[in-house]
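A quick write-up on the structure given underneath.
All protein chains but one are shown in place.
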Amino acid sequence: MRHLPSSLKIPFPERAGAALKDASLQEALTNATTKFIGLRKDAFASLPQGDLLRDRARAIKEATLERLDYYLEMLADNVERLGGRVHWAATGEEARDIILQLCGDRGVKTVVKSKSMATEEIELNEALEHAGVTPVETDLGEYIIQLAREKPSHIIVPAIHKTKGQVAVLFSHALKGRFAADPEVLTAVARKELRQKFLQADMGITGANFAVAETGTIVLVTNEGNGRMVTSLPRIHVALMGIEKVIPSMTDLVVFLAILARSATGQKLSVYTTLVRGPRQHGELEGPEEFHLVLMGSGRSNQISGELREALYCLRCGACLNVCPVYRQIGGHAYGYTYPGPIGILLTAMLNGDHAVKDLAHASSLCGACHEVCPVRIDIPRMLIELRQRLDRERIAPLAERGVFRVFGRVLASPTLFRLSATLGRMAQRPFVREGRLGSLPLVFGKWTKTRDLPPVASRTFSERWKELR
Amino acid sequence: MATRADFLSRIRKEVRRTPGLFPASTAIPPDRPSEAAAAIRRQMSERWPEALERFKQEFERVSGVFHRVTHIEEVPGVIQALAREKDARELITWEPGELGLDLRPHLEPQGLSVTVAPSDAQDGARLSYREAAARAQIGVTGADFVLAETGTLILISGSGRPRSTSLLPETHITIFGKERMLETLEQVGVVLEDLHVDPTGTMSGAVINFITGPSRTADIELTLTRGVHGPKEVHAIFVESL
Partner (left out) sequence: MAAPVRASLFVTCLVDLFYPEVGVAIVRLLRRLGVTVDFPASQTCCGLPLFNSGYHGEAARVARRTLPLFAASEYVVVPSGSCAWMVKKEYPGLFDDEPALRKEAEALASRTYELSQFLVKILGLSRVTTNFRGKVTYHDSCHLLRGLGEAQSPRTLLKNLEGVELLELPGADECCGFGGSFSVRLPDVSTSILGKKIANIEKTGAECLVACDAGCLMQMGGGLSRKGSAVRALHLAQVLAGTDGI
């Protein structure tokens, strides 16, 4: 199968172009996004208090940020009271080191992982492999892309770009068998294969959808059961969590539970919502002996007082991806970073800096569909415009472009220059007008006319015609 | 590596630097959770029939299989029939005190092997239960709460109620009575607050599992399949006499 370029060495427009030409990706994207849009719509149609809950969820996230240090401290105290250990990672690198250190200290050879975008951010799997530890992804979609050595292309369904035929070939190679291109068969293969890994692994690594400060609880929202396996069978459980995931209380938690699964997949609740309070308790037969919570500040702390603060509300539901006209055309890999889609652009700026979004900040028509579906009402378009402003201010946007917009600004601010540009336009376009349309133009205008006609500048503008209308 | 003090002081500094985006408050937990939870119990002692009906609808919507019996004595018969249907030989169950029923005397004579969870947590017991759980085709548990709004079973782990009972076998069967019924997620929030007022008093385990139907995925071409890692089937037996 042809591997789509997600390498950052290839410029974004080219990566996007390659995605547009990939017929099977296009089909997968159309099917998946259309389906999710419908599921989400139905799920909220049957939830009359949906809008109110979204307002409340947004308020909880904002109020928590306003006292983030207080809640993180409460969370840590409670986790420790339960016999867990809390580690503080200011950067992604520190988070990786902490986890590797634990593996080394505890003689960990195999790790089973439940789906965690945070671990993707810090490229944990590569680091573990380098250190001689075998990480096994257990979420079916993540397992598939791990075998394919690819990155996820969607936050919720990471292997959406793969056909069942491709998965069958992948499994057949990796597991030395011959498997039919049938999702039931392939699921059964994964169940059997991964069951062994769950039972034998030394350590389970998860993310956390939420962490309840008042009780020291980590909350995992999953569908397959791997989240439960990974936190019950191995002797050590490590949860890696961005600091923005903390919420104050159980009362807050149920507000989010009411809307998270509906936003992501249209389910009322995911199959498993797992509340984990530290390692196994004294009288418990099963469960890890050790629980470690790694709190990650990387990229997030800066944004608390920054322009992208609202992006910290994100629940990682993927709803914005499904409605984004750009994502729906190019898929996740073309974005090139851990998080794709509208929220992905903001998260990439947060985690990788403004240079990383030099092109991505413009990968949006600002249509606002993302803002409309976000369960916590993040105003993504507003922040994309902020990012674009920063690219100008920080001179990351190309000099030529900034020059053009300066001139453009002058023209639009001056009626004389505006009229003049109409006159010049009329003159310049003369050789190109055919049947009252402009079909082919040079320079940047050619980017339009390659695929679309353009109306010519009118022989008399409205302003010029006003005299007769007065 | 950052120390806790450095880390938190950095955050504190950032937090102080801004007034925030808009006036906002967190959700308000009940003043007196135990009283609020008691009020819910009183309410549900009247409303349980409606709640049960709603639960059945939602549970079936997520492919759960609902059963109803009058008396707890009928339960082994239901389980035996299921075992026969699935050609199951081995079962694991919560410790009989936790389950409210000892299935061994009913099912072992039928040639089924029933491993009950030990009440102590010694290493030997741990290992043998693990092996039984990995072999068993059916796991039988109770439920601490049953949520009508979403068709969800809520199970608290702990002594005599190991997590794998509802996780490893292909079929999970839950036995419950009217006292477990809750209607809304909001009520669940109150109940959770109440449980955590004195968690060591109310819970002997570290995990609370919300289970809404069988394990599933749509990761391959968005085609729904069940029983990825967790059970392929979930059955709920409502016992009127409980």
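Note that the chains are named A and B in the order they appear, and that numbering of residues resets to 1 at the start of each chain.
Simple rule for what comes next: contacts are C-beta pairs under 8 Å (C-beta built on N, C-alpha and C of every residue); 3 or more make two chains touch, one makes a residue touch a chain.
Predicted model, so just to flag it, every value in this text is computed and none were measured.
Trainee: Relative to the complete complex, which of the depicted chains are touched by the chain excluded from display?
Mentor: A
Trainee: Which of A:I10, A:M117, A:L147 or A:C367 touches the chain that is not shown?
Mentor: A:C367
Trainee: Which of A:L124, A:A148 or A:I330 sits in contact with the chain that's absent?
Mentor: Within the whole complex, the residue contacting the unshown chain is A:I330.
Trainee: List the residues of chain A that touch the chain left out of this view.
Mentor: 13, 16-17, 20, 325-326, 328-330, 361-369, 371-372, 385-392, 397, 405-406, 408-410, 412-415, 418, 422, 425, 437, 439, 444-445, 447-448, 450-458, 460-466, 469-470
Criterion: only the chains that are shown with their structure count from here on.
Trainee: Mind checking the centre-to-centre distance between chain A and chain B? Centres are C-alpha means, answer in whole Å.
Mentor: 31
Trainee: Which part of chain B faces chain A closely enough to touch in the complex?
Mentor: 1-4, 6-12, 14-15, 17-18, 20-22, 24-30, 58, 62, 117-118, 120-121, 125-126, 129-130, 134, 149-152, 157-159, 162-164, 167, 185-186, 188-190, 192-193, 196, 199, 203-223, 225, 227-231
Trainee: So in the complex, the part of chain A that touches chain B is made up of which residues?
Mentor: Per the touch definition, chain A meets chain B at residues 28, 31-32, 35, 56, 58-60, 62-69, 72-73, 76, 82, 86-90, 94, 97-98, 138-141, 144, 157-160, 162-164, 167, 183-184, 186-188, 190-191, 194-195, 198-199, 214-215, 223-226, 228-229, 231-233, 243, 247-255, 257-258, 265, 267-287, 295, 297, 301-302, 304-305, 309-310.
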